[in-house]
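Following this message is one structure expressed as structure tokens.
Complex shown without one protein chain; remaining protein chains in place.
Going in written order, the chains are labelled A, B and C, and every chain counts its residues from 1.
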Amino acid sequence: MRDVQNDLDERGINIQKVGIKDFDIPLKIRRKNLSNRTVNAKARVTVSLPENYKGTHMSRFVEVLTDWQNKDVLGSDLRGCITQIAEKLSAKDGELQLDFKYFINKTAPVSKLVSPLGYDCMFKSILLNHNTENEKYKFILGVKVPVTTLCPCSKEISEYGAHNQRAMVSVNICYDTSKHHIWIEDLIQEIESCASSSIYSLLKREDEKFVTEQAYNNPKFVEDVLRDIVTILRKNEIIKSFEIECDSMESIHNHSAWAYQKEIK
Amino acid sequence: MRDVQNDLDERGINIQKVGIKDFDIPLKIRRKNLSNRTVNAKARVTVSLPENYKGTHMSRFVEVLTDWQNKDVLGSDLRGCITQIAEKLSAKDGELQLDFKYFINKTAPVSKLVSPLGYDCMFKSILLNHNTENEKYKFILGVKVPVTTLCPCSKEISEYGAHNQRAMVSVNICYDTSKHHIWIEDLIQEIESCASSSIYSLLKREDEKFVTEQAYNNPKFVEDVLRDIVTILRKNEIIKSFEIECDSMESIHNHSAWAYQKEIK
Amino acid sequence: MRDVQNDLDERGINIQKVGIKDFDIPLKIRRKNLSNRTVNAKARVTVSLPENYKGTHMSRFVEVLTDWQNKDVLGSDLRGCITQIAEKLSAKDGELQLDFKYFINKTAPVSKLVSPLGYDCMFKSILLNHNTENEKYKFILGVKVPVTTLCPCSKEISEYGAHNQRAMVSVNICYDTSKHHIWIEDLIQEIESCASSSIYSLLKREDEKFVTEQAYNNPKFVEDVLRDIVTILRKNEIIKSFEIECDSMESIHNHSAWAYQKEIK
Partner (left out) sequence: MRDVQNDLDERGINIQKVGIKDFDIPLKIRRKNLSNRTVNAKARVTVSLPENYKGTHMSRFVEVLTDWQNKDVLGSDLRGCITQIAEKLSAKDGELQLDFKYFINKTAPVSKLVSPLGYDCMFKSILLNHNTENEKYKFILGVKVPVTTLCPCSKEISEYGAHNQRAMVSVNICYDTSKHHIWIEDLIQEIESCASSSIYSLLKREDEKFVTEQAYNNPKFVEDVLRDIVTILRKNEIIKSFEIECDSMESIHNHSAWAYQKEIK
């Protein structure tokens, strides 16, 4: 059978990224202080394609990911996966993004009852100039953290009460996985500390009183949440770059208050 | 060219609904006290198919809807559209559902500033036993109304503050369009009156103070919002059946509090 | 602390369903011929609420589900879960719906290579009139199966080729879990046999030739897919009712061809 993908292409265009998207795959992820857990990842995997090739070989991406479904994956291990993909496809550059729901057991502030909370997380591995002297590797860890924001303006101007709402804080950080390790659990905890209050799945009445009063005592605009996270991430010497999004689904509007920051140190 | 759809089918199965789904079409909708407005509708249109026919003719659905894009549509006019579809396809039953965003100008409670708020609305037309003595027609009007809910339990047990959040209230009502007319504007206003507070696009500081205090003075569980709407809809003699969903996106959790009721009078 | 939920309500309205929605929870699911697998479920759990109570106790739903996350769940076991919820909330009726991605290893038709394919599945447990002589229990198993449909009309009228596309077939079945068991794996296989071709994650060239030719030899309208599934489900004496949706994302349009059937035996 002829391999059409290997045909000569004469348009003279190197393709930056080509591969598969929206591929569901179960993966075993290592957790902090807990046994491994299988997550359902959605993968996007691509390679660069030189100008003279008509097409890439899509089935090879699936083959490599299928191999990786039974390993115990830590973010840092993904360099092995994207390297294997780049080699199997004779590519210079490769990129692997995995989006998955990750559960953390959270303890309610007063009753101390424990229940799981699911966070949308992401691993992204970028390999550039593989097998050359300019080879570079970049790993990005992403978390989406639901929190409570309570409006300082509403509290200030109202005789009682203050509007508050769920906000989604998305943080992507880049750090050197060959030297350091940052647990999803730890990154999430730092982000939660910057909100008016943290969010829980299970709250008894004594907990609900606690989080209600805590949020009221701790009013924050999206600007405040963002700036407090920026302050923490700037101080953290391990982190080389970061991107923050704070999306507060206002309870008094049908739109969000939104803030964004991206910094490379 | 052979018409495969007209082939004889021998499996002996009458199909209840077959047609097109996720078809985008602009439609001119009549508004209360305002000029007509073009909305972007997403349509699902189906007919019944007798057992002896292999397939329906999908292009005819598109032809009829394309004809209707320039008319000034009121919910009641849709009987004409679904009847035309049933006839063009020689079908006994037909169903047309249109989902669209509908804008209403809302006036802020204190500053009286006006701004548009977009509501997801629905028209559904069901025609049964067309051209027989048992012909029946049913029209359903649906609205999704974002509101504020403030938790009575949180207010009661906390020394200050109370968690509140955006909630989405979905209401579908069925009434006889040959005798009555219910404006989207009026249905939405009744639903908004059942929440802790109504929601606005544009609120200046004096308005924000007003809605914050109003919500605090007016705490409601999803159960309360639901029961207040049930009370109104039961009393309304024009309405023959209704379905209510109240989805409160709790600010202290990552899940919703949810209540549901369906009644046929 | 006062329990506001237990306050007397005087509106005289029994609420049909109230509880929590969009609650993420990991669950261990039993698989056919394979070890258990943790899935990420999204839960909606509700109970009925008598007219004299102001509110239900939302945290108890989370408590019961948190307990169940480490059990090995088979659809039939969920009667235990919804019964526990109904009892903990002193409710007559209860309903539990779990939506989750479920992976099955599929073998490519020629190369025999194996790769996982993720299917969206659902368990729904409905308990009515608990602790009365009219107690009833209903279990619904739902699967969403991506398949290929190839258009018989396009094949017939064209000199070569035929348009084909991915279609999503959703099937919900109801059967008596106290007497029978139906594996997700088996239900999916039956549905896949009704399409122009089955879908795979990993196909080498010899497999791609096979599925291309198989689909071309096996053209099917959405009406055909639906009727073939109806035929199988009508014959299956274990199944008491079913609901089928076939949504074919036409490659020549930006809308879907769609067919629907619901039958109670």
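Heads up, the rule we're going with is that a residue touches a chain if its C-beta (ideal position, glycine included) is under 8 Å from a C-beta of that chain, and two chains touch if they have at least 3 such contacts.
Since the structure is predicted, the reported quantities are computational estimates derived from the model, not experimental observations.
Asks: What shown chains come into contact with the chain that's not displayed?
Replies: Answer for the hidden chain's contacts among shown chains: A, B, C.
Asks: Among B:69, B:107 or B:217, which residue is in touch with the absent chain?
Replies: For the chain that is not drawn, the touching residue is B:69.
Asks: Using the document's definition of touch, tell me which of C:125, C:165 or C:261 contacts the absent chain.
Replies: C:165
Asks: Need a quick check: the contact residues on subunit B for the chain that isn't drawn.
Replies: Touch with the absent chain occurs at residues 1, 3, 23-26, 37-40, 59, 62-63, 66, 69, 101, 103, 113-118, 201-206, 209.
Asks: If the missing chain were put back, which residues of subunit A would it touch?
Replies: 1-2, 4-5, 9, 11, 13, 15-24, 44, 46, 49, 54-56, 58, 152-153, 156-157, 221-224, 226-228, 230-231, 247, 254-262
Asks: Mind listing the subunit C residues that contact the chain we can't see here?
Replies: Counting over the whole complex, subunit C touches the hidden chain at residues 117-118, 146, 148, 150-151, 153-154, 157-166, 197, 199-201, 203, 205, 208-209, 211-213, 215-216, 249-255.
FYI, only the chains that are shown with their structure count from here on.
Asks: Could you classify the connectivity of these chains, where an edge means two chains touch, as line, ring, star, complete or other?
Replies: complete
Asks: By C-alpha centroids, what is the most central chain here?
Replies: Per-chain C-alpha centroids ranked by distance to the global centroid put C first.
Asks: Mind checking the centre-to-centre distance between subunit A and subunit C? Centres are C-alpha means, answer in whole Å.
Replies: Using C-alpha averages as centres, the distance is 29 Å.
Asks: Rounded to the nearest whole Å, what is the centre-to-centre distance of subunit B and subunit C, using the mean of the C-alpha atoms as each centre?
Replies: Going by mean C-alpha positions, subunit B sits 25 Å from subunit C.
Asks: Quick one: report the Å distance separating subunit A from subunit B, using the average Cα coordinate of each chain.
Replies: It comes to 36 Å between the two C-alpha centres.
Asks: Among the residues of subunit A, which are close enough to touch at least two other chains?
Replies: Expected reply: 117-118, 201, 203, 205, 209.
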